[in-house]
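One structure, as structure tokens, below. Some questions next.
Just one protein chain is left out here, and the rest sit where they should.
Up next is chain A:
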Amino acid sequence: MALCGVADTGSHSMDKSITLPPDEIFRNLENAKRFAIDIGGSLTKLAYYSTVQHKVAKVRSFDHSAKVSLQETDGDPLYEISVQEEITARLHFIKFENAYIETCLDFIKDHLVNTETKVIKATGGGAHKFKDLIEKKLKLKVDKEDEMTCLIKGCNFVLKNIPHEAFVYAKHADSEFRFQHTHPDIFPYLLINIGSGVSIVKVEAEDKFERIGGSSIGGGTFWGLGALLTKTKRFDELLQLASKGQHTNVDMLVKDIYGGAYGSLGLTGDLIASSFGKSATTDKEFSKEDMAKSLLHMISNDIGQLACLYAKLHNLTRVYFGGFFIRGHPVTMHTITYSINFFTKGEVQALFLRHEGYLGAIGAFLKGAEEDNPNQYSWGENYAGSSGLMSVSPELNPIQRARSGTFPFDMLEMDRLERQLVNLPLLQDATSYIPDTVDLTEDALAREYWLYCFEEALDGVVKRAIASQKDQPEAVERAEKFRQKYRHKLQTLRHQPFAYGSLTVRSLLDTREHCLNEFNFPDPYSKIKQKENDMALKYYLKVVKSVEELSWEQRQFNLVKGLLAGNVFDWGAKAVSDVLESDPEFGFEQAKQQLQERPWLVDAYNQWIERLKGPPHKCALFFVDNSGIDIILGVFPFIRELLIRGTEVVLASNSGPALNDVTNSELQILTERIAAMDPVIHAALKEDRLALVQNGSSSPCLDLSRLDKVLATVVRERGTDLVIIEGMGRAIHTNYYAMLSCESLKLAVIKNSWLADRLGGKIFSVVFKYEVPSKAQGQH
């Protein structure tokens, strides 16, 4: 039955001596509006919406119209970089123990500036208990919302917006948490909420859900019956007892009745025939641990069985578990998983949620924010401001924690993304698409290397961040804070690789970007990019001319080589940034020579050339990588050839800055400048055969399931039949195994000796992967 976790835990005394760390908790209160609170049996979850003002680097083209010819602009930078304040929306969620509720309310009252806020949405069984206190302290009217409605709303929200929200728990596997890549369509699903009782809810659409069943045997039964049997008062302690016990001392097993297995029915001897059956027939004392364990099995198995019966009846395979019985407790996640596996013979997997504890608060908040239409936007988890899974161990006794003087809290921050994100329509199977090539949660060796690598690179990033804001003396201090924050994240991930879902090179890069943004370093590479772009533009015509003189075959090879050589110029790669920093003369031609000779590490060049001898592609979508030499001397000559062949080209670049990747706004300016020099590009732009779109991301990697909606529309409208993905981040760390429904070209230079070694090559090895989907699967 429903009832999400309302239980008397005994009243904890309010400890007002604890002061809150204002830099870390309840951030942006001065801009906060729209509060919501979910008060459970022991934990309070507070939600609010704020606007965050942070700096962004903007580029703006100088007005060159007054100048007579191109030559006169020599020496002037191509475009102007300015740092502007931008306001973005952020959702804050904070979880803390009920004992601190008064301290927290006082803190909020003292810091809350916004007077427009009049009500606070409240849910959870404890909401009525604290209603008066909240109204008195905050002078806000408490507006109660239905618990289950909030829960479902919250669940839909996290499933839609957080890619690695759901996971399978496997106690004995290499990694306990196996994150699921979210299915593009999250409905229908079953949510089993195990509070004091159990509610089984079938969710079919955003606002369509039904409680199809429930059970009175739930967390309250474990707690209540457990307290009677063992004289242990706290839920956490009961779980601890259970994890030490032997249920076979208390339960009657099949082998206790049969002497072995019940073979004809396939019931093994170790199966529980009768829970607590031995305490009915034997006259002896049973240990607390054994009884607690037996009780845990009894309740978990029972819930699992009912869940399976309902899943079967309604033909549902996605079953999520939540409620205080589950909430981050490995013990119960394990027993529930075991039970589901047993009863469905593996057909249904028990799924758990990283932010399960926040669902009610998120839902209550969304109810209150309906006029802002939060569901119209895409949101992204901010790794800098979120604590991650198991940041506070549920096994730790809160009284012990209070004594140690810390204020334990857990946070989730979500940023509103400016663009709505959708799947690339050209994915062969969106449901099975996984962007990341290596899951560092499971690959311990790779995890160790990459964590080390990012830690090693940290000094360089800090230096670059400071250099990008030379005019601001306090940048040094901010950069230091950034260093501490990111190093702390890396340390957390070393011990809890599962903290933010599957750990990947992409998530490590994204976390770094989030941390840089957090301390107002929106684009540490802006000046380097500017300089490089300026320099490369000067060579553009020369490169184009030299290519034009070649025979067709030679030209094609040269263009591909140019593309690859351009990709060597990547400040994100350690080996290259060393070279670039010590020897700025490292030139384009030299880079070509550095490239591996054919046959390359992955070499489908011959097939590509054969294809080029055939009819031209209708439209090529090119996910570009670095600015400077890469985009100007590598990509542009290459797409120029495609345009001449009669293929339309869509260049997809990042919406926001990441490392030295070219951003959409930079690319706009660069393209204009190239068009001014090159009639082919000029004509293509004018005739709309060359289009620039943003990809919706600010990552050096690429998640093809979260792309700008506009891009998806353009791809569809233009009948795109070729996708080119360039660079280590987009074509190796991610998408290496991505299957597309049209032809694709994935190319990169491996600029990391460890990775090269792993792939069976050497540094500067070339990957040139050309794939054609089999006819049966292709879209025609």
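Couple of notes before you dig in:
In the analysis below, contacts are C-beta pairs under 8 Å (C-beta built on N, C-alpha and C of every residue); 3 or more make two chains touch, one makes a residue touch a chain; residues count from 1.
Quick note on the criterion: contacts and distances are computed from a predicted model.
Here one chain is missing from view; checked against "Ribosomal protein L14", "pantothenate kinase", "Glyoxylate reductase/hydroxypyruvate reductase" or "Myotubularin related protein 6", UniProt names that protein "pantothenate kinase". The residue from A:Leu43, A:Ala57 or A:Met148 that touches the chain not shown here is A:Met148. Of the listed residues A:Gly277, A:Pro425 or A:Pro773, the one in contact with the hidden chain in the full complex is A:Gly277. One of A:Gly260, A:Pro599, A:Gly646 or A:Gly719 touches the chain omitted from the figure, and that residue is A:Gly260. Of the candidate positions A:Ala32, A:Leu46, A:Ile120 or A:Leu229, contact with the unshown chain belongs to A:Leu229.
The chain not shown here is touched by just one of A:Gly40, A:Pro163 or A:Gly197, and that residue is A:Gly197.
Considering the complete assembly, chain A touches the hidden chain via residues 1-3, 6-10, 125, 146, 148-149, 195-197, 199, 211, 213, 215-221, 223-225, 227-229, 233, 250-252, 254, 256-260, 262, 264-265, 272-281, 286, 291, 298, 301-302, 305-306, 309-310, 312-313, 343.
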